[in-house]
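Missing here: one protein chain of the complex. Every other protein chain is in place.
Labels run A, B and C following the written order; every chain starts at residue 1.
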Amino acid sequence: MSHFERFIAEASSAAGQTDALLLALTVVSVLVVGGISLTIAVFAVRWHAGSKAPRGPVPDRSRVAEGLWIGIPLLVFLGIFIWAAVLFHQLRTPPPGALAIDVVAKQWMWKIQHPDGQREINELHIPVNRPIELVMTSQDVIHSFFVPAFRIKQDVLPGRYTTLSFTPIRTGRYQLFCAEFCGTNHSEMRGTVIVMSPSAFSDWLAANPGEGSLADQGAALFREYGCSGCHGASSTVHAPKLNGLYGHPVMLANGTQVTADARYIRDSILLPASQVAAGYTPIMPSFKGQVSEEDILKLVAYIRSLSVAENQP
Amino acid sequence: MTTIAAEGAPSYISAGYTLRSWLTTRDHKRIALLYGVSILFFFLVAAAAAAMIRLELLTPAGDLVDDDTYNKLFTVHGVVMVWFFLIPSIPSTFGNFLIPLMIGAKDVAFPRLNLASWYIYTLGGLFVVVTLIAGGVDTGWTFYTPYTTMFSNSHVILAVTGVFIVGFSSIFTGLNFIVTVHQMRAPGMTWFRLPLFVWAHYATSLVMVLATPVLAMTLALIAIERLLGVGIFDPALGGDPLLFQHLFWFYSHPAVYIMILPAMGVVSEVITCFSRKPVFGYQFMVYSLLAIAAVGFMVWGHHMFVSGQSMYAGMVFSLLSFLVAIPSAIKVFNWTATLYKGSVRFDAPMLYALGFIGLFMMGGITGIWLAALAADVHLTDTYFVVAHFHYIMVGGAVMAFFSALHFWWPKVTGRLYPDGWARAGAIVMFVGFNLTFFPQYIAGYLGMPRRYHVYPPEFQVLNVLSSGGAVVLGVGYLLPLLYLWWSLRRGRLAGANPWGATGLEWQTPSPPPTYNFASAPRVEGPPYAYQAGGTDGR
Amino acid sequence: MNELQQADAVPAKAPPTGRYWLMWLVLLALQLVNLGSSYLPLGAFNVVVNVGISIVKALLVMAVFMHLSSASPVMRLAAGVGFFFLAVLIGLSLGDYMTRP
Partner (left out) sequence: MAAEGTSAMAASHFADAEQRETAATFGMWIFLATEVLFFGVLFAGYTVSRVQHAEAFILAGRHTDVLLGSINTAVLLTSSLTMALAVRAGSVGWRRSCAAWLVLTAVLGVAFLAIKGYEWHEDWLQGLVPGLRFAYSGPDAPGVELFFFLYFVMTGLHALHLTIGILVIAVMALLAARGRFSAAYHTPIVLTGLYWHFIDVVWIFLYPLFYLVSRS
């Protein structure tokens, strides 16, 4: 077994499909480049200066040829485009019931938070055959989460959440790279994704209890940062109750409507006045600079748990 | 250097030998040579950086230079190769030298602006040299924010200023060419009698004039943001780093066509001359040049598929990228068809041109891979991309530059170089090139990210191959320097038209006199009036 | 001699100044309309009206003061091409921002 094995490994459900596309591209390319090179070689040799090959008059242009030269590549290209775009759409559509894991990137490490509170650095443990959705943000510059064996990649941006979803289909250890240049140690911002059997995964979870689930930690932070003073059940301040908020549409004061997702909650905490909920005065202070990215993700997890508990049938 | 002169009229070279006569010249041919020397200098700077990069990557560990130095190496390599070598390479040397000759004009429309553009180039270059002396810059040639604005500790502002300045040299060159082609054509030189080389530069100039200002302003914003700590790109301040990427690539994708269109122009001239046939589908070739330039403005988002850009924007940009490849395909097909029933000779310029077609095709087709969304998700920011663009820029554009160098060398200098050496040089370069960059496709597919100073040991074999190839490639570059230098003194005199080529530039003595033609030429027929199988004038 | 010069030949006599003064009045009037309209509560349409009127003003300046109305087609093309590609830049970038989830 060569060293390359683990890179060519098709360890996610998307990998095989991407490889099929790449294989098709290879075939087309070999045919086209090979075919044209061969044609050039044949023409050049057969009609080299001084050869006896017949020449005769040739047209300077040909409408038929021109039509073909637009038409054939166009068809090939459209085929490739559609194939690749459909796959891309699939990659970008998170499967239902995905296990959400938070990723915070910083120069030059990957910090991972599991929903049950396990934290790890430069390692990501996940169960096989279970759809995963990474919710990622960066504390400083742009990074990129790249696992070659999964054929997936997504930039991780500061000030924003990007997501990456995939389903690992083979257990093993796979390289994780940072693929966007991020400064001095960009090339050392690497890690390992460890895909485990479900039982091994639950063992791992049990062996690494962490500090309580993210939602629980978020609940603690919710009190610590004083959110509960306004949003708590007993609060006298006129502030929206957050139960049942997550995943539901919110009417804003400016008449538009948004869905309360992770990004909305993040903005509510950092830039509360940018999207004021209808019917409330914008008295909520900004927590910008006071709450770390990890803590924000915990608060999001907590607020999310408030509606999951209520709305799950 | 002695030169033959047409009936006593001094050639542009013998018009004056003082340094002052060169530095204040308004003769487009002399300005072309000034550019040629400066460009050679910057090519050597950037090639030295490439040599260091390849040496460092011989081993997986970072043992030759430290991280920051490596980052500075590829940054300076990219910045200098792109803005100080490849973008000005063919246009400001051969374009400058040949366009007035080819259209039968005495000079470009604005000779003083032409000289000014060289000084601006030099000033921009000075900033880059100062940047290097001061300690370099480590952002990558793409200057992505917020790293560039808020986090890098290197000399970003100096470097950005250099690129900002050199942009104006590009704009002025483009402006000059556009007006020259519109205004200065000789009697009878109608639009559809222009050589494709001129058309290619016309299309290039449009891109230069319309895209470069966007880069300039964007870089100015970077400098302001870095200086004052406020701006529209920093997410910590409510800005958006993707806005920078949009603006940067709005310039930089069209810029890749600035690099390749002139190369296509060169190849069209060389292929027709050495197969003794008019180019197949002349008008089609013209339209495809213009189409590449125009549609090239609408595909920039293909550099941002995984950047956090919306999925639908990704799809639009992907589709448009496929469409922009079609005119390139047309060109390849038409060049091939031009050979059909021709009378093909394999002189050095032709070898380079054939090499161009093959390598451009490889580079272009792997561009198709990258334009295919799901494939790019895996391949982006890996060595596959590095291989893609070196195939086009080095295998394509640089090969074409050498083709032009060998084709018009007799015209520029009045001397012939040793043919055997030149052919050998072309072959060494072709082989070395493939050795250097083909392994990078594989490394990229296997997942080796670009801009990596240290890398996992699995990739070492491929990297050693690539570094070995670079040595061969380096020899391929050095060879022409040697024999061309030699030919300046010892080469045979070339005469006006050593290749038996059509085209007005061949109807004036080599090297041409100051005002190009003894009397204004009159054009009577279409370009490329070659006779297949006919005698080739030699 | 070529396509640029045909339409752009040196004018034989001075063009009358009336249209310049008229244009000045029209531009000032449009400015007042622009200013006034921005006080009407039109919601998002305020921007549309504001920028729309500005486009008209810009076109008038270019047509009359910058003599595009009597210039050759190539000249007009040169004047328009910058705006066209600016529209491409703004349009396609905005396409990204508008379709983000």
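Keep this in mind: a contact is a pair of C-beta atoms (placed from the backbone, for glycine too) under 8 Å apart; a residue touches a chain by one contact, two chains touch by 3 or more.
Because the structure is a prediction, the values reported are computed rather than measured.
Novice: Touch partners of the unshown chain, restricted to the chains that are shown, please.
Specialist: So, spelled out: the chain left out of view touches A, B, C.
Novice: Going by the contact rule already stated, which one of A:S51, A:T93, A:S274 or A:Q290 would touch the omitted chain in the full complex?
Specialist: Only one of A:S51, A:T93, A:S274 or A:Q290 touches the chain omitted from view, namely A:S274.
Novice: Considering the complete complex, identify which of B:W22, B:F41, B:Y287 or B:Y515 is in touch with the unshown chain.
Specialist: Missing-chain contact among the listed residues: B:Y515.
Novice: One chain is left out of this view; which of B:V129, B:M217 or B:A424 touches it in the full complex?
Specialist: B:M217
Novice: Pick out the residues on chain A that sit against the missing chain.
Specialist: Interface residues of chain A facing the absent chain: 254, 271-274, 282, 286.
Novice: Spell out the interface residues on chain C facing the chain that's missing from view.
Specialist: Looking at chain C, the ones touching the missing chain are residues 1, 4-5, 8-11, 13-15, 17, 20-21, 23-24, 27-28, 31, 34-35, 38-42, 46-47, 50-51, 53-54, 57-58, 61-62, 64-66, 74-75, 78-79, 81-83, 85-86, 89-90, 93-94, 97-98.
Novice: Tell me where the left-out chain touches chain B, residue by residue.
Specialist: Its contact residues with the unshown chain are 105-107, 109-111, 171, 175-176, 178-179, 182-184, 209-214, 216-218, 221, 224, 227-232, 237-240, 243, 246-247, 515.
Basically, only the chains that are shown with their structure count from here on.
Novice: Between chain A and chain C, what distance separates the C-alpha centroids? Give it in angstrom.
Specialist: Once rounded, the distance between the two centres reads 43 Å.
Novice: Residues of chain B that contact two or more other chains, please.
Specialist: 242, 311
Novice: Mind pulling the chain A residues that touch 2 or more other chains?
Specialist: None at all.
Novice: Spell out the part of chain B that touches chain C in their complex, as residue ranges.
Specialist: For chain B paired with chain C, touching residues are 182-183, 185, 206, 210, 214, 242-243, 246-247, 250, 297-298, 300-301, 309-313, 316-317.
Novice: Per the contact definition, I'd like the list of chain A residues that touch chain B in the complex.
Specialist: 3-4, 7-8, 14, 17-18, 21-22, 25, 28-29, 32-33, 36-37, 39-40, 43-45, 47-50, 53-56, 58, 60-62, 65-66, 69-70, 73-74, 77-78, 80-81, 83-85, 87-89, 91-92, 107, 140-142, 144, 146, 148-149, 151-155, 157-160, 162, 175, 177-188, 190, 271
Novice: Can you list the residues on chain C that touch chain B in the complex?
Specialist: Within the complex, chain C contacts chain B at residues 2-4, 74, 81-82, 85, 88-89, 92-93, 95-101.
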